[in-house]
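What follows is a structure written as structure tokens; I'll ask about it next.
Coming up: chain A.
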Amino acid sequence: MTTGTTTGTETGTTPSDTILAVERLSVDFQIAGEWTPAVKDVSFSVAKGEVVALVGESGSGKSVSSMSVLGLLGPNARRRGSIRFGGTELLGLDEEALRAIRGRRIAMIFQEPMTALNPVYTIGEQIVEAIQCHEPVPAAEARARTLELLKKVGIPEPERRMHSYPHQLSGGQRQRAMIAMAVSGSPEVIIADEPTTALDVTVQAEILELLRRLREDLGSAVVIITHDMGVVADLADRVVVMREGQVVEEAPVTRLFSDPRHEYTRKLLSAVPRQQPGEEPEADAGDAGGSTTLRVADLEVEYPGRLGRKGFKAVHGVSVTIEKGKVLGLVGESGSGKSTIGRAIVGLVRASAGSIEICGQDVTSLKPKELRGLRRKYSMVFQDPGSSLNPRLSIGDSIAAPMIVNRYADRRAVQQRVLDLLDQVELPTGWADRFPHELSGGQRQRVGIARALALDPELLIADEPTSALDVSVQATVLRLFQDLQDRLGFSCLFISHDLGVVELLSHDVAVLQHGRLVESGPARDVLRDPRTDYTRRLIAAAPVPDPVEQAERRRLWREMAG
Partner candidate 1 sequence: ACGNPVTLPESMEAVRPNAGGPSRGGALYFGLSTDPANLDPHVSTGSASDYLRQLAYNGLVQYDGSGEIIADLASEFGWSDRLTYKVKLRPGVRFHDGSTLTAEDVVFSFRRMMDKETAATSGPLLDQVDSVEAVDATTVAFRFEQPDVAFPFALAAPTSNVVSRKWIESGANTKTQMMGTGPFRFVERIPGVSTTFVRFDDYFEPELPYLNGIVFQPMGDDYARVTALRTATVDMIDYVPATHVGVITRNPRLRFASDKTFGFGFVGFVTTQRPFDDVRVRKAIALSINRPSVLDTALLGNGRPMDGALMPETFAPYASRLDGSMPYDPEQAKFLLKQAGQEGLTLPVVTTSSYSVIARPAQAMLPGLRAAGMNVNLTQQEWLTFRASVAGKTFPVHSWGTAPKFGDPASLSDFIGSSGAFAENLDFRDDKIDDLLAQGRRTTDPNLRNEIYLEAEKRALELVPMTYTIRREQGEAHYTHVRGYEHPPKGAWTATALRRTWMEKTA
Partner candidate 2 sequence: MRRFLVRRFGQAIVQLLLVGSIVFFLARLIPGDPARAALGDAATEEQVALTRAAMHLDEPFLGQFLGFWARLFQGDLGTSMISGRAVMQDLPSRIGNSLELVLLALAVSLVVGIVLGRIAATRADKPADHALVAGSIFGISLPVFVVGTLLLLVFAVLFPILPPRRFTSPWEDPVAHLQILILPVVTLAAASCAVITRMTRAAMLETLNADYVRTARAKGLAEKRVIRRHALRTAMLPVVSMTTVELTTLIGSTVLVETIFGWPGMSSLLMNAVGQRDYPVIQAVVLAAATIVILVNLVGDLAVRVLDPRAEDN
């Protein structure tokens, strides 16, 4: 092993410890015949057993840098610089030699476990395949090892789950299977690309716990890519901050949080919503004797089973009300029925019992014609900014759609209003004719909000509107949202699993478990002084962006979960 002495990084890991060293890495993509840079002169290194977090805004090159390590970029990518693994230069290594390293010595955990696992093979088959491609072990032994791995990553009933297809597992379980596959070769380095995005807090906490344990058990180094500063605080030893394809700062985790040097890092940290003591959404004018915008009483929703099969009851007798101008936060673990309630209110699923009154009218009993008039009084912001906009419509047309459908005004006035709305959500008015794919996630989400606001609704249903966005973008969107709510005074049902966000925005909070309301009340009371264990666990599971505080919370959470 030739020791390539690395010119010390800022924090100076001792060279002998270094297992992976990325030096002056540049990656270009060929687009329309031209080479466009994505990553410019990036250097960082990872020592044995160390956890390095790569953070930075969306599109800053985190994934590209990490995938460069194993040469997993498409044929339109060009890499320059150096990537040393142990003593081996990975750049320019031939495919055969690279394959011996992939999976065996450096493993990757990908961001979206649903798409990263092959949907037509059971997870058992996929893990067995990973084991067998490096070692010619007999099938029976490979299966036994797989079972062990599944146990190790904490999948319940591993014998049964082994034979499950990815879609038959919950998001958290899929991610664990992915991890089991990654560690099957006892790799020296694990690269985890946003392993917990889109997972709810409790699952996220479990996965982070798992990664930590793996590092301890296998002594592997971990490179974790994330946009959640809480996760960084929870797990990382060292942090590399990237922006626009370049590294802007690199520091041990405690120092980074206590003393961020680069302006961007500071911005990133300040963008994290966290409860500022004493601060809460002010109860505004509508408070006294305000009319009720939404009254949901004893709502039950049952998803029909296919052809005589028993249906699935997702919501059991939930009652909530939202006064005019108020925001109600709806929280709960994944699958607890949050979205279902939101969808029932806007009429996307039918309530099987109970009543839903919007502005005094019971929408469950209205005929489609009568509903028409009411439609313009409520709207919805969807969770996924990518799929809630029609890819074939320009964003201007998307925003105009509700106005045109509801004959809001003549064409000219609609155009004007589209520009106004774009302005309100802080998008350049010239962008009206852009298409969704030309926008970043945060920008798309703003379009979604603009569309929802087009008809000046009295009630807005926002279903996890920021969960898929990175912190800096999330902060902008939230600020905007708060702003608009203040100015326009609509009532809002805000669905989220991020308690920080909920606390920031909501006047009241309702906590949901298995389709039942377990707790509700003013936000401060519920979140600061939870009355049920369930709520407490929920709160404890959310990591806070402070390594010291997070260590304490983790201890607490472990106790609760254990």
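Criterion applied: all candidates are chains of the complex that A comes from, given by their letters.
The rule is simple: a contact is a pair of C-beta atoms (placed from the backbone, for glycine too) under 8 Å apart; a residue touches a chain by one contact, two chains touch by 3 or more; residues count from 1.
No experiment lies behind these values; they were computed from the predicted model shown.
Student: Any idea which of 1 or 2 touches chain A in this complex?
Tutor: In this complex, among candidates 1 or 2, chain A touches 2.
Student: Which positions of chain A touch candidate 2 when the two form their complex?
Tutor: The contact residues of chain A facing candidate 2 are 67, 70, 72, 74, 95, 99-104, 107-108, 110, 112, 115-120, 122, 129-130, 133-134, 165, 167-168, 178, 181, 185, 307-308.
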